[in-house]
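First, the structure itself, so that you have it in front of you.
For this view, one protein chain was removed and the others were kept in their places.
And then chain A:
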Amino acid sequence: MAAKTPSMRALSRYLLRPQASLHPTRPSKPHSKQYSAAAAGARLNVPLEYDSTPLLNHTSKSALANPELPEHIRKGQTKRINLYTAVNEALRYALQTDERVLVFGEDIQFGGVFRCTMNLAADFGTDRVFNTPLSEQGLVGFAIGAAAEGLRPVAEVQFADYVFPAFDQIHNEAAKYRYRSGSTGVHCGGLTIRMPSGSVGHGALYHTQSPEALFTHTPGLRVVVPRSPVQAKGLLLSSIRAADPVIFMEPKILYRAAVEQVPVDAYYLPLDKAEVLKTGKDVTIVSYGTPLYTCSAAIAAAEKDFGCSVELIDLRTIYPWDRETVLSSVKKTGRAIVVHESMMNAGVGAEVAATIQEQAFLRLEAPVKRVAGWATHTGLVFEKIIIPDVTRVYDAIKKTIDY
């Protein structure tokens, strides 16, 4: 006994050392050294600096300078919040202003495993914010029925990786409801399906996926991926208000990591416009969600090293997407790179690249490059070599410019 006690203490001391939590509901540091530590000597693949990235509004002034915001918002107040809080605020506003809005899904009532629905059940009652049984096809089908009878349900699928049981309901039912109802005019456009998606450093096969391309192949759906708290709030409110079913994919790694100044009052961002985050003249990078931060870091390094100028575009709405903004940029720069986390084959990049090839053929000075996940699954310890990182984007810029 006496001999055992010290070793137990040593073990518990070891286990208590700060490390990345698998637990999404507990405050964690997504970029702690445990799983995204830079290799010794790394210059490009270093942890992303969310505190200083130019993609987030670190001051109230920059947040309010957004020309897409209406006048009264631009004169209003801002508050520094993270992405899950922005989602929560959007849901709260939607519940407050429209009695037809419902929020439900698995484990919603206590606040959700990512805290996005915190305090909503207590404030709006469990008739409007409630848990469903653990069945994605059931809860999405339920949402479609409620929407078809005029409500505006916001259903949550706990992880995008688990949306597949509901794929039939989304693809064959939600997307086709208005079309097949014809002149009866019945539709389920009030429907919004939220789902956390994308890599998180240690999610392995079933907590990492970005299945947006599967939904961009379905006419009748809108697919939206926000990159920041400002976008999450404005795009989610627009999605809930939209008369089409919307798949709203929230990059879960940004829930806590992305913090910025967000207007306190409610506002709506357009569901059919891309956003030019940085102008440039030599190459255009098109991306959305988390990889935009990777791109931004890679651009900073590349511009410094090669003296080039890179334009960065956030697609925001993946389908229907803003071809005009992308094409006019590529016609200017003559070169394009598309970056996303999900697999390259038949991904969003394939559609963007094919459209650029078709519409800007004579202006292209290099092949359109795709930086995307490889044709494999995201095995736990291999994420660092599968998900596009700063080095791969940096190299893509180099190759595209040198072509």
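Please note the rule applied: a contact is a pair of C-beta atoms (placed from the backbone, for glycine too) under 8 Å apart; a residue touches a chain by one contact, two chains touch by 3 or more; residues count from 1.
By our rule, contacts and distances are computed from a predicted model.
Enquirer: Since a chain is absent, check the UniProt entry for it and pick the matching name: "Translin", "2-oxoisovalerate dehydrogenase subunit alpha", "CD180 antigen isoform X1" or "Probable electron transfer flavoprotein subunit beta".
Expert: Matching "Translin", "2-oxoisovalerate dehydrogenase subunit alpha", "CD180 antigen isoform X1" or "Probable electron transfer flavoprotein subunit beta" to the record, the invisible chain is "2-oxoisovalerate dehydrogenase subunit alpha".
Enquirer: Looking beyond the chains shown, say which of A:H58, A:R323, A:R363 or A:K384 touches the absent one.
Expert: Of these options, the touching residue for the absent chain is A:R323.
Enquirer: Which residue among A:L56, A:I81, A:A94 or A:L139 touches the omitted chain?
Expert: A:L139
Enquirer: Mind listing the chain A residues that contact the chain we can't see here?
Expert: 22-26, 99-100, 106-107, 109-110, 113, 121-122, 125-128, 130, 132-135, 137-151, 153, 158-159, 162, 165, 168-169, 172-173, 176, 178-187, 189, 206-207, 219-220, 222, 242-244, 272, 320, 323-324
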